[in-house]
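All protein chains but one are shown at their positions in the complex.
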Amino acid sequence: MNDRNRELRPFVPQPDDDMIVCRCEEITKGEIRRAVHDGMFTLTEIRRYLRTGMGLCQGQTCTKLVKGIVSRELGVRPNELGPATGRAPMRPIEMKVLAKDKEETK
Amino acid sequence: MMKRYDMIVVGAGPAGLSAAIEAAKKGMHVVVYDENAKPGGQLFKQIHKFFGSKEHKAKIRGFHIGEELLAEAAELGVEVVLNAIVIGIFPEKEVTVKVEDHVIHVKGDTILIATGASENMVTFPGWTLPGVIGAGAAQTMMNLHGTLPGKRVLMLGSGNVGLVVSFQLMQAGCEVVAVADAASRVGGYGVHAAKVARCGVPFYLSHTIISADGEDCVTGVTIGEVDKNWQIIPGTEKHFDVDTICLAVGLSPMSKLCDMAGCAMEDNPAKAGFVPTVNEYGETSVPGIYAAGDVSGIEEASSAMIEGRIAGIAAAARLGFISEETCKEEAAKQEAALEGLRQGMFAPGMRGKQITETEEGVEISQNLLKHGFVAEEEIERFPGVTHSAGVHPVIECTQNIPCNPCQDACPKHCIRIGSNITALPSIDPEKKCTGCGMCVASCSGQAIFLVNEDCGDGTAEVTLPYEFLPLPQKGDKGVALNRKGEKVCAAEVVHVRSAKAFDHTNLLTMKVPKEYAMKARFFREEETA
């Protein structure tokens, strides 16, 4: 996994490569598979390169799907891929709301 | 000064509320935040009766359990704040929460993360079309918002969620055209499958969705059989005209908040995803931050409640509200209750194992696993199925699941399970059934029938649990369906009993020709024979 020159099976187009996997950012299965062949081996790298899981739902829907595709492409188990970091805010929040932060005082 | 609580609970579901109750009982100042407008998490969607024993609130419907928890929390002074989105957990156990149009900062000496789970999706061409929804979403639409998700539905997934929601879809008035599952065996409780199957829903195991059809929304679905490499076998395609495809393909812990809080995490397939590592009290690697319920591993609401209680007790001990000894004692009691739930064929440790016989040594119904119902030639071998003169219970409970309300329900003690909660119920031939029907109504799996195999006039009477509206009336004529949901004979309703003690499980008694006494298991009105 850590050796980025790891041999992968050759990239063969698949009939459902144009199927959208990350709905928020409209990233397809083919783009994800291609990214793996371009060296994006971890979920974090895929996110940085393609924006999967970086939209409004922050990966709640697609993280497992992306993991499945990447792990099949790499020939590893999905849980070997490492986590996708959880970051605030847990839900999208308008700037004007975030801007109004008051300490709850007794 | 920042407001500080003894315990901040994130999520007002079964785990969060139970923890808050337990902590508040010990004198802790507790606040519960939930992003939804209604508290209760998934409980308020659960209109079916729960399994388990008394201590697990068995045979009580989920939403009633939710109401009980809320009332108890309120009584104990727990602050439950709704429409409150926890934005993040920061160092020093500082929590920021969106409330109305602003953000508040609060601190907790302990924090319980009980954020639950989200639904998994599967991809197939057309999966992003409107009309493809999670089964949980369908349940929310029906049971919380009073909206039908569609008219004709295909359910993908035969786990408990898929089965329970299929049944609820029919209760709400939808037609369920099929339950499909890529696995080769029904994943959920057999009794849940059986109550769906006898309504006429076909089960397609080893089948998955090939595509959802439609331009702007779902107008149909094509499924096909998969081989052992999960590839579609050509020629096995089946098309259904549907407007809704429900996906019940598992849940994933919603654990991002734990990760953000700095808890050590693990990707654990046995817990269905990315979860915080916790000790026996649910405490994460960050001292004073606990996790309970689905967020720390997918299980049932019943287990979530106990995990929550254990975390509440542990937090109380951590902050000196109770002694270590009391904590150990009380936690041990809860652990025992949790252990009780984690028994039987569906226990977490049994996942993936092929079971061929019950604990009693009875061969498992293969038909139930492949088609969702026990075949006629299989049913007789189970201890709940006996024959005697006059009315008597027939218990079509064929798998070892942790559930025993039927044993207490019978005032005449006809039904025995014993101390092992997962044992199959059996009939005591010495005790005389009066036909009161308490067992029928108490069975969360709707698996108990009262049968009088020979009424003396060539007919038999079958009493079955009935949870559909409109309720048939005495004298209504219709057809009896067998376990597979096929019409087998004409049937006439001889009475319908509804009692407060039955909690909305109506007892419908139908008269059928006596040769159908052990075949007829459901009544359908509209198609007059």
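Per-chain residue numbering starts at 1, and chain names A and B are given in the order in which the chains are listed.
Following the convention adopted for this analysis, a contact is a pair of C-beta atoms (placed from the backbone, for glycine too) under 8 Å apart; a residue touches a chain by one contact, two chains touch by 3 or more.
The rule we apply is simple: contacts and distances are computed from a predicted model.
*Asks:* With one chain of the assembly withheld, which option in "Na(+)/H(+) antiporter subunit A", "FAD dependent oxidoreductase", "Carbon-monoxide dehydrogenase medium subunit" or "Peptide ABC transporter permease" matches that chain's UniProt protein name?
*Replies:* Matching "Na(+)/H(+) antiporter subunit A", "FAD dependent oxidoreductase", "Carbon-monoxide dehydrogenase medium subunit" or "Peptide ABC transporter permease" to the record, the invisible chain is "FAD dependent oxidoreductase".
*Asks:* Just list which of the chains on display the missing one touches.
*Replies:* Hidden chain contacts in the full assembly come out as A, B.
*Asks:* Hey, which of B:P91, B:G352 or B:G475 is the one touching the hidden chain?
*Replies:* In the complete complex, the chain left out is touched by residue B:P91.
*Asks:* Which parts of chain A are in contact with the chain that was left out?
*Replies:* Residues of chain A in contact with the hidden chain: 1-5, 38-42, 44-45, 48-49, 51, 54-56, 58, 82, 85, 87-89, 92-96, 98-101.
*Asks:* For review purposes, identify every residue of chain B that touches the missing chain, sorted by number.
*Replies:* Missing-chain contacts on chain B: residues 88, 90-91, 94, 96, 103, 105, 262.
Convention: only the chains that are shown with their structure count from here on.
*Asks:* Taking each chain's centre as the mean of its CA atoms, how far is chain A from chain B in angstrom?
*Replies:* Roughly 31 Å separates the two chain centres.
*Asks:* Under the definition above, what is the set of chain A residues touching chain B in their complex?
*Replies:* Touch list, chain A to chain B: 16, 19-21, 23, 29, 58, 60-65, 78-79, 81-83, 85-91, 93, 96-98, 100-106.
*Asks:* Quick one: which bits of chain B touch chain A in the complex? Just the residue numbers, please.
*Replies:* 1-3, 35, 85-88, 90, 96, 98, 101-106, 118, 120-125, 127-128, 252, 254-260, 265, 267-269, 273-274
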